[in-house]
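What you see is the complex with one protein chain gone and the rest in place.
Then we have subunit A:
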Amino acid sequence: MALKIVKGSIDRMFDKNLQDLVRGIRNHKEDEAKYISTCIDEIKQELKQDNIAVKANAVCKLTYLQMLGYDVSWAAFNIVEVMSSSKFTYKRIGYLAASQCFHESTDVIMLTTNQIRKDLSSPNQYDTGVALTGLSCFVTPDLARDLANDIMTLMSHTKPYIRKKAVLIMYKVFLKYPESLRPAFPRLKEKLEDPDPGVQSAAVNVICELARRNPKNYLSLAPLFFKLMTSSTNNWVLIKIIKLFGALTPLEPRLGKKLIEPLTNLIHSTSAMSLLYECVNTVIAVLISLSSGMPNHSASIQLCVQKLRILIEDSDQNLKYLGLLAMSKILKTHPKSVQSHKDLILQCLDDKDESIRLRALDLLYGMVSKKNLMEIVKKLMLHVDKAEGTTYRDELLTKIIDICSQSNYQYITNFEWYISILVELTRLEGTRHGHLIASQMLDVAIRVKAIRGFAVAQMATLLDNAHLLTGNMQRMGICEVLYAAAWICGEFSEHLENPMQTLEAMLRPKVATLPGHIQAVYVQNAAKLFATVLKSQEGNTDSTAAQETSQLMIDRLPLFVQSANLEVQERASCILQLVKYIQKLQQKDVEVAEEVSALFAGELNPVAPKAQKKVPVPEGLDLDSWINEPPSESESEDEQPKAIFAKEEPKHSRPRREEVDEKELAKRREARKQEQANNPFYIKASPSSQKVYQEAPGVEHIPVVQIDLSVPLKVPGLPMSDQYVKLEEERRQKERAEKKKKEKKKRKEKRSGRGKKHDSGPESEEDITPAHQVDIVTEEMPENALPSDDDDKDPNDPHKALDIDLDKPLADSEKLPVRSHRAAEAPKSPTEDGDATSQEPKKKSSKEKREKKKDKDRDRKKSKEEKKKKKHKHEEKGEDLLGGEAEEPVVQSEETNEVAAPPTSTSAEVSDLDFWLSNAPVPSNTQETATVAAAEAAPMPEATSGIAPDSEPDEPKDTEMEETKSSKHKKKKQKKEKEEKEKKKKKKHHHHHHHSDGGGEEAVQNGTVEEEEPLPPMSNYCLLAENSYVKMVYDIQGNLQDGSQVVVSVIFENKCDSFLKSMEFNVLDSLNSKLQRPEGSGPHDGLTVPFQLPPGVSNEARFVFTVQSIIMPQKLKGTLTFIVKNEDSSTHEKLDFKLHFTCTSYLITTPCYSDAFAKLLESGDLKCSSVRLEGVNMPFHHLLARICFHHHFSVVERIDSCASMYSRSIQGHHVCLLVKVSAQTVSIDAKCDEPTLLGNVLDEIKQTFSQC
């Protein structure tokens, strides 16, 4: 044996290690592939050996080969073997290999779950670390689901090294298994204040990453981050937080206001450029979000622009680049402040660094105005000439076109100039963007009617000089412009000076060398030209000219008939025959021009690019249904045609045309015309059908173009765009002089007339009128076009799944799967799983899963519904939130309290945020929020502190937590009063923002609507029983899935110094209500509480009860027995209690739309009842919130001091309330299909309010 080991290690001396492999590869440069293939063979041999060291060495080499691009997936199993070695050295090699080679489709990943779990819980922190690192690279949805709980536990590991890794990897877990986000979030939040800076940084990192994608869910963390920002000295953390704020501010303008000051301070004080840069970036984001409401931030803008200028002027190219990048953001909202630095930016165009030039180009895009467009483009044209590389030149070209065509040619005052620019661009060597220029030419010619004459002239010249463009193969890209030129000349041929000449140019033999699609256009448009020429010639007395033209066509067209391109050939032969026929007619002296040009009559209108998508599906049309039922599979394919032909049934074959008489045909034609008139995609023959459109102004409605005579219409020869710049200057000067004479009134009128074009440029812009009063034909959209513009979203974005409301309390179904072997879907033993529901036997577990799924779906639906609602009803928003709140906080119980999910009270948080935002940054204030955060983060005392002092007056305030909370609350109230006045001033403002920001954030909405007073914290937990050892509070909730089940959540709190164990919970069943016990146990057996309680600790357990009738409240007697264990003794104790099942606890918060609600009331199936509450002294929204929260209602609609509310029982009874308040009297009219239930619910509501 010993000998074998020695032999093994001697063998290994001659094995290649990684270094040898690398050296070998370097020495075999010529036959590398061959060398590596021999190495892989060796590795395969090594992998077959038993010695783990040899295997690890082989895997190590494989990792290197993988890096070189060799496929090593065949060794995946060996990698797993090495991963599971007990030695750290080998384990690390294995995990490294796995992180490099494994991906989601690697099937052996399934085998690693348990190994990874083992490593995660290893006593050696580096084993854990290595496993976490590896896992972060290859985590799959399955791994994420199975290990989420283990990783979550590690987030509280004693070693910061593990904590930070665990925190960081949670992000990957969330991505793969979004359900884990909500349960894990409280702990993640807690880590924001971890004492270790590394862990804190990791937590900030993860939350920032999450918040970046779905910022609105993280708005409530703003106070905490604000505190971190003002206290942290870690630049990494600061940068992240500041970036995060940049994402949050658009959602909450008040936040921005609060941020400006500290950020400006940071900008002034920091020496780190990276931090400075991010601050500037966020200030910009803030300014953008405030741009509508805040006029007095010019100082901040100035500061930003100044700092950015310093960056841009810096010799460090990196800073220059970033400065330009940030500058482009300011540009969007504050173009004026950037425009003053035009010199600097133009200077950057000359930079030797392409990245910087491109950035500068981007900036130029936003900097143009009517005033400077020509000048800037002229500069760019110079650069085009100078540019050496084609890529940069192409980039310049696209930018010129982008700049000019942006927002519907907003800045172009002279389209002749633009056409000349386009024509000049065609002279570029070797550009790939011929089609771009072509489409611009087409677009301008079609949409700017006034320019057609000029454009046609230019295009004719282009066609004439086509040889210049096609001369050289390198220029093939640019010949695309000929496509546009030919079409424009053909379509608008009436504007041609000399159509005959152009026709000849288009029929030159050289044309045959052009690409097919261009030739096709040539042929077709030659026909159009032909029609025009005929028309002009027939007007003359000389008929020979017309015949000569036809002869020209007949002579030249055969060239195209022989074309290899199908399209060209087909068109050419058609037209050739047509012309031949025309020639015959001409010889008989028949006038044909009129009829020939009728072939091409009518005008094309531009159609918006999105028009197709926007066509609404007509009512009654189901696109998914079959037009013809698909043949059933039983019919063989051979049979089908046979059957048709053999029987020759006229029904199945085509309808016979002959039978249709003339009348019918005419009818159909009429119908088709009608249809076409309504069909937006049908090109209209007559302009009159235009009127069908309500929105798009018809072509004939466009005011007739007046051409300013001060502008010469033509520039002879190929245009030089520079001439236009001069001309334009002169024209403007002239105009200015004229304008001075005119009264101001007139100008105003003019301005309002052109209001549709929003001018963001400087005011002086207004003075510049376009050379021609140009009207740009708007693009057509189909009628009833759907207004939605959300078609740009990517449905595959993994972050979509993480759009989860984190403030909502955790629901039962959201627990993370607890440690268990996945393969065996066996029932979890009670000690392993804190959930009493899962104490049910095997059958249930699969059902549960299904239920969970359902649950999720419903949750998703619900949130969707809520979102919809939000859009619809402004007022409802606040209430909606309250409705959501009414879902009672559920404390999750877990084995040894590992997973603590504190019931975050939404109302408290929301009002905190609101409160925080509406105040000046007072340091004590932020501290306060910190304590709240701490309180919320601390899992143990949370359960009790959730009990609000004012909702449970008889509850002794015995925990410290409670005291801090209530005192905090008092403090707040005092402060409130002080700042009430200040607030009221601000209120106006808030409302303003609120409107300006449209569908903002839920939490904020609540705050702005119910500004007056924050809601007090509420809880539904009430005391069950208490003695010197233990205290129990409980809450009852209906089971969403099962109409006959309710879940009782009981929080047990250990009040003594001893250990409480073997707790048994038992209830004396009644006929109506029974405790669900595990299968096999007797009807009187107690249930073991699945945890023990160390001194001072509390935990929650749930018990499921089945109930038959839910119309009456009920009380059940029960006992808790437990063992009190001291160091030396243990005693049996018991505590009796009475469980009170109120009728309220059978109600489930169910959202209801107002229309559905109205229908329900109209149905007449509901019985009526009402109740009056006297002396209720609280704001109406508090009242509603209380009903929502304590009695599981949701608000349907609220108008002033009147609200309708809805709830549903677990057995489907509808309960509707109409709550009215006048003075201190609240009257509640209620309807329900079960009068007894209703009566009891009303009694309970009455009781709730009598208590406060």
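Methods note: contacts are C-beta pairs under 8 Å (C-beta built on N, C-alpha and C of every residue); 3 or more make two chains touch, one makes a residue touch a chain; residues count from 1.
Everything that follows uses one rule, which is that contacts and distances are computed from a predicted model.
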Among "Gamma-secretase subunit APH1-like", "Integrator complex subunit 14", "Chromosome transmission fidelity protein 8" or "Adaptor related protein complex 3 subunit sigma 2", UniProt-listed name of the chain not shown: "Adaptor related protein complex 3 subunit sigma 2"
Candidates A:Tyr321, A:Phe560 or A:Phe1105 - the one touching the absent chain: A:Tyr321
Which of A:Glu30, A:Asp71, A:Asp343 or A:Glu629 contacts the chain that the document leaves out: A:Asp71
Touch residues of subunit A, complete complex, unshown partner: 9-10, 12-15, 17-20, 22-23, 26-27, 53, 56-57, 60, 63-64, 66-67, 69-71, 87-90, 92-93, 96, 99-100, 103, 126, 129, 132-133, 136-137, 139, 161, 164-165, 168-169, 171-172, 197-198, 201-202, 205-206, 208-209, 212, 233-236, 239, 243, 271-275, 277-278, 316-322, 352-356, 358
